[in-house]
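A short write-up of the structure that comes next.
Removed: one protein chain of the complex. Kept in place: all other protein chains.
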Amino acid sequence: MTDATRGFVFHIADNDPARILAATASARNAIAALGDDVQVEILAQGGAVTGASKSAAQAGDLVVALQELPTVKVTLCSLAAKGHGITEDDLVEGARLVPTATAHAVQRQFDGWAYIRA
Amino acid sequence: MTDATRGFVFHIADNDPARILAATASARNAIAALGDDVQVEILAQGGAVTGASKSAAQAGDLVVALQELPTVKVTLCSLAAKGHGITEDDLVEGARLVPTATAHAVQRQFDGWAYIRA
Partner (left out) sequence: MTDATRGFVFHIADNDPARILAATASARNAIAALGDDVQVEILAQGGAVTGASKSAAQAGDLVVALQELPTVKVTLCSLAAKGHGITEDDLVEGARLVPTATAHAVQRQFDGWAYIRA
């Protein structure tokens, strides 16, 4: 297991497949550079939550992130998911919901994590 | 009074009413999740400063933030305000100017605050 006390949140709020793809690539590169002891969490808010839905057209990008990068967490804002009609059952395996994306990103930083806006 | 030593800056730089509205909603949700001991500051830069002007079309969003969320600060970059012809008299009640938005956001982080880009 990696040390959970350090990592970074990669905040995606736009439903822009190109940006989600770029963020996934950046996460992959950052993991290779930082090593396994740095946790990576892709935090999807707003329209970006649709990228982790099984039925979403661009789901592949986040699915790839989850499958290829076992240390990456994919976390979705539950409020945004609800707004897009996405339930827990719709999520690709490995993705999970947090109550509020912004509060989650703030708490991570209070815990010493870094923050990157995609 | 809340403890001023912890909070987060919500940085808005675009004059995009949809984004300002989303940021206001996110701030509201984050406050509900984090509790009153976490300060929230909406920091408007660039065209976003017009959202806190009495005469701005989309002023309502930031006004709502100020009225409904008493612990939220709304802070405007004085340089951007000047560039948009907004004086201190034009500001909705509760909004205030800081000399430079970027420097302000940096100082907040040096003081232990979190940073979120809207």
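Note that the chains are named A and B in the order they appear, and that numbering of residues resets to 1 at the start of each chain.
To be clear about the criterion, a contact is a pair of C-beta atoms (placed from the backbone, for glycine too) under 8 Å apart; a residue touches a chain by one contact, two chains touch by 3 or more.
All values derive from a computational prediction rather than experimental measurement.
For subunit B, the residues touching the chain absent from view are 11, 13, 45-46, 79, 99-103, 105-107, 109-110, 115, 117.
Residues 6, 8, 10, 22, 26-27, 29-30, 32-34, 38, 114-118 of subunit A touch the missing chain (whole complex, contact as defined above).
Just so we're on the same page, only the chains that are shown with their structure count from here on.
It takes 120 degrees of rotation, in steps of 5, to superpose the Cα atoms of subunit A onto those of subunit B.
Spacing of subunit A relative to subunit B, judged by their CA centroids, is 25 angstrom.
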